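All protein chains of the complex are present and in place, except for one that has been dropped.
Right, chain A next:
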Amino acid sequence: MRAQIKTLLLMAAVLAAIVVYAVIPAEITLGSYTIRKITLARLSRLHIEQTRQKRRAVKKTRRNQTVLFIGDSMVEGLSRRMGDYASENGHRLYTVIWYSSSTESWGTTHTLEHYIARYRPTYVLICLGSNELFVNDLASRAQYVRNIVKKLDGIPFVWISPSDWNGDTGINDVIQENVGTGRFFDSRNLKLRRGSDHYHPTWAAAAYWMDTAARFISSQQCAAPLQLNRPNTHHKATRTKLLQPSFEGFK
């Protein structure tokens, strides 16, 4: 009995210390090593969130959509796989790849409006930011991202974040903060095998990237879930427009 009481006190003391540490504002560091806290607030929010989710109606999954996929050269690999998804899920896919483009290119020109008017998409996928992983003018980038979101004028969209290979200076966070909940697919944790240029993922890695993104886009986590059941065979994405780096955008 005494051993049980001692063990109970021991466990309670450790758990109490962890909870107290989570509550106090200070953070203990040993050299470069930070002693991490448990996130009590997140836990309670999780419960409330779970309850809210139960009450909230299940989001409708969109079928037979006209999807516009825009972005930089990373879209080349992604859209190849997206073509498989589109064909097998009844969507019509239009792709616009603007090589070396950035949020600035799309946010300060009328290129996006031009293609929206031309293809009349009901869903938009964006993959931009790979050319801005190491930029320092984050405030300007935030404005460009907001411009792009504004240009979409309410069309449901998902932004596939750039998959970095050596970290970033903050573009991922900027995009995440400005696109809204359920519209940002975070590619940061993915380890993608790169091709001979050490920059673009191999075809297989890009397909894996798209597969992972598709799981998010079709899930209830996504603000506007799109039906993207895993395809069984390959279908070529034929409706693709390629814009060269020298293209200055529609004014």
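Just so it is clear, a contact is a pair of C-beta atoms (placed from the backbone, for glycine too) under 8 Å apart; a residue touches a chain by one contact, two chains touch by 3 or more; residues count from 1.
Methods note: contacts and distances are computed from a predicted model.
One chain of this complex is left out of the view, and of "Lipid II isoglutaminyl synthase (glutamine-hydrolyzing) subunit MurT", "ABC transporter permease subunit", "MBOAT family protein" or "Flagellar assembly factor FliW", the protein name its UniProt record gives is "MBOAT family protein".
Residue A:L192 is the one among A:L112, A:L152, A:L192 or A:C222 that touches the chain not shown. Among the residues A:I35, A:A117 or A:A139, only A:I35 touches the chain that is left out of the figure.
Taking the whole complex into account, chain A touches the unshown chain at residues 1-8, 10-15, 17-18, 35-38, 43-44, 47-48, 50-51, 190-193, 202, 204-205, 207-208, 211-212.
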